[in-house]
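Report on the following structure.
One protein chain is absent from this view; the other protein chains keep their places.
Naming follows writing order (A and B), and every chain is counted from residue 1.
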Amino acid sequence: MPIFWMISTSLKAPGKIFSIPPEWIPETIVWGNYIDAINSFPFLRYTINSLIISGISVVGGVLSASLVAYAFAKLNWPGKKLWFMLLITTMMLPPQVTMIPLFIFYAELGWINTYLPLILPNILGSAFYVFLVRQFYLSIPKELNEAARIDGASELYIWSRIYLPLSKPVLATCAIFLFMFTWNDFLGPLVYLQQSEMFTLQLGLRGFQQQYGTRWNVMMAASLIVASPSIILFFYFQKYFIKGASVTGIKG
Amino acid sequence: MTMKRKESITGYLFFLPALIGLVFLLAIPIIFSLYISFTDYNMYNEFNWVGLRNYRNLFNDRLFFRSLWNTIYYVALSVPINTVVGIFLALLLNNDKIKGLKFFRTTFYLPTVVSGVAVALLWQWVLDPNFGLINNALNYIGIQGPGWLTSTVWSKPSIILMNAWAVGGTMIIYLAGLQGIPNSLYESATIDGAGPVRKFLNITLPMLSPTIFFNVIMGVISGFQVFMQAYIMTDGGPNNSTLFYAFYLYNKAFRDLQMGSASAMGWILLIITLALTLVIFKFSSSFVYYEDNSKN
Partner (left out) sequence: MFKYKNNKLVLGLLLSTMILGACGNGDAEGNGATNDTSTEDVDANDTDDNVDAGENGDTTSEEDITIDFWHIYSDGPMAELIPELIEEFEADNQHITVDHLGTNFWDYFTRLNTAVAGGVGPDLAMNDTTTLTVRAQNNVIVNIDDFINEDDFNTDDFYPILMEMMEYEGSYYGLASDTDVRVLYYNRAHFEEAGLDPDSPPTNWEEWEEYTEALTIIDDNGLVEQMGFSAEIGISNMSLHTLGWTNGGDWWDEEGKPTFTEPENVEALEFMERINNIYGENAMSAFRSQASALDYNPFIAETVSMVVETNNLLQDIERYNPDMDYGIATIPYNVEPVTYSAGFNYEIIDNDDDASARAAWEFMKFLTSEDVQLRIHNELGNLVSNINAAESEELMQNENWVSIVEEMEHARFIEFINELPTWNSTLNSAEEAVLQSNVSPEDALQEAQEIAEDAVN
């Protein structure tokens, strides 16, 4: 897998990176590349920044997506279909087109150099996640709601006490994706953050690419370090993907 | 207050976060971008109204049509391929009994996590016509490998291949969907004497259909916006064979500074995607099965 090549490159000395035939296991292993990677930019600060953005986005995003998805899947309210189509449609405009208007909009609000433009879109009902969770909720039988309603529970109760626990696999999926997208996003931080104290890890990674003289080996080391939290998170969330961990429908 | 009224209000309350997002964070820039598509804005000047000129010019632009064709080609092939591979992998990795299950799933997920440039570089290497892994392997079995990214015929398939490799994302979604299928269904089927194929066709597929629906729609929407590889690796070549719509748009906007034209392109894409999506939605009622019998 190409991942091995990444790992192998990250351990190479500068001259050997592009040798033919490709050297899978480097002759001399240069662990120093990893040290270089961490020293090339304010690693700790950027990590904290990235964590703030991704952390808030994940928590807020998962909650709001499932809340809104519930509204679409289980409640009836006027204009529901129309709003849903509108929501989906917002995903169809390529981001490059809305990038400048969005930027100007945020600039007018004075939100440049804050994390608001990076976090808010995720926690205010992002179409992708709403759609995903909605599909999942639609597979949960309505009888569940009806039974609970007869017992006098409010919708909020049903949502938080019944649906949330039931939807762990899909919520875990949302968390994984949300984390990954925000963690790997570089375009957003690139244009919205102008003070380097606020930069994220991705921006640190981009810094390696120069017009002349990119340090590929150090860059690969850095990429791997930066990618690790997503991998760890994924690994951790596996427990929600084990068959039988969740039961849909309470039969009988 | 009637039950119905109460439900409506609750519905809107729950919908509130998305409503705020839609109105404040999305509507304004989106409408703004529509306005820009009727101007000759180039990021530095004022917004001068030019009416339909941008749209008209696009219809006379051969590269516009080329990029549209390239993108349609990509979507038409990648969506089915990714769907099949995604479901297949999810089914494969849904078996608790496999040792090191977590490890395997992570290996498939890995590609999606590692960011753009490193991956692009990798693939350039793997797909190298002379020294790349793939052609070397093909050589062993005596097949002369194609030019991949350097060939006008094989460049798009190369990119489809690269994105299929990153199918881990859709695989997870299918995995999540599979978790939602109650075991009891399979158990009763076994009792009734159904074999694995039967189970797959009559239980798995229908129960998974909402998820499949999601992935198909998302596949179409994001497929039409395919961009990364062209940007990092091919620059639209060779000979504009990988000039994808979103990449052409980006060039127009940020290299040629023709924001007006680029916005027009964006809106045209929106209309095309919307039309296609609506068609899929219409057909969905016949193949998507929702447990609670609701439609759409």
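Keep this in mind: contacts are C-beta pairs under 8 Å (C-beta built on N, C-alpha and C of every residue); 3 or more make two chains touch, one makes a residue touch a chain.
No experiment lies behind these values; they were computed from the predicted model shown.
Engineer: If I consider the whole complex, including the chain that's not displayed, which of A:Leu11, A:Leu75, A:Met92 or A:Leu120 touches that chain?
Structural biologist: Spelled out, the listed residue whose C-beta touches the missing chain is A:Leu120.
Engineer: Among B:Met43, B:Ala76 or B:Leu201, which residue is in touch with the absent chain?
Structural biologist: B:Met43
Engineer: Pick out the residues on chain A that sit against the missing chain.
Structural biologist: The list for chain A reads 14-15, 17-20, 39-42, 49, 52-53, 56, 59-60, 63-64, 67, 99-100, 103-104, 106-107, 110, 112-116, 119-120, 123, 154, 156-157, 160-161, 186-187, 190-191, 194-199, 203-204, 206-213, 215.
Engineer: What is the set of chain B residues that contact the non-displayed chain in the whole complex?
Structural biologist: Contacting residues on chain B, toward the hidden partner: 17, 42-45, 57, 60-63, 124, 128-131, 147, 150, 152, 235-240, 251, 254-258.
Convention: only the chains that are shown with their structure count from here on.
Engineer: Centre to centre, by mean C-alpha position, how many angstrom separate chain A and chain B?
Structural biologist: Result: the chain centres lie 16 Å from each other.
Engineer: In the complex of these two chains, what residues of chain B are touching chain A?
Structural biologist: Contact set of chain B toward chain A: 4, 7-12, 14-15, 17-22, 24-26, 28-30, 32-33, 36, 43, 94, 96, 101-102, 105-107, 109-115, 117-119, 121-123, 125-126, 131, 169, 172-173, 175-184, 207, 210-211, 213-214, 217-218, 221, 224-225, 227, 245-246, 249-250, 253-254, 259, 262-263, 265-267, 269-270, 273-274, 277-278, 290-294, 296.
Engineer: Write out the stretch or stretches of chain A touching chain B in their complex.
Structural biologist: 1-3, 5-6, 20-22, 64, 67-68, 70-73, 75-78, 80-81, 83, 85-98, 100-102, 104-105, 120-121, 123-128, 130-132, 135-136, 138-143, 154-156, 159, 169-170, 172-173, 176-177, 180, 184, 186, 202, 205, 209, 216, 219-220, 223-224, 226-227, 230-231, 234-235, 238, 240-249, 251
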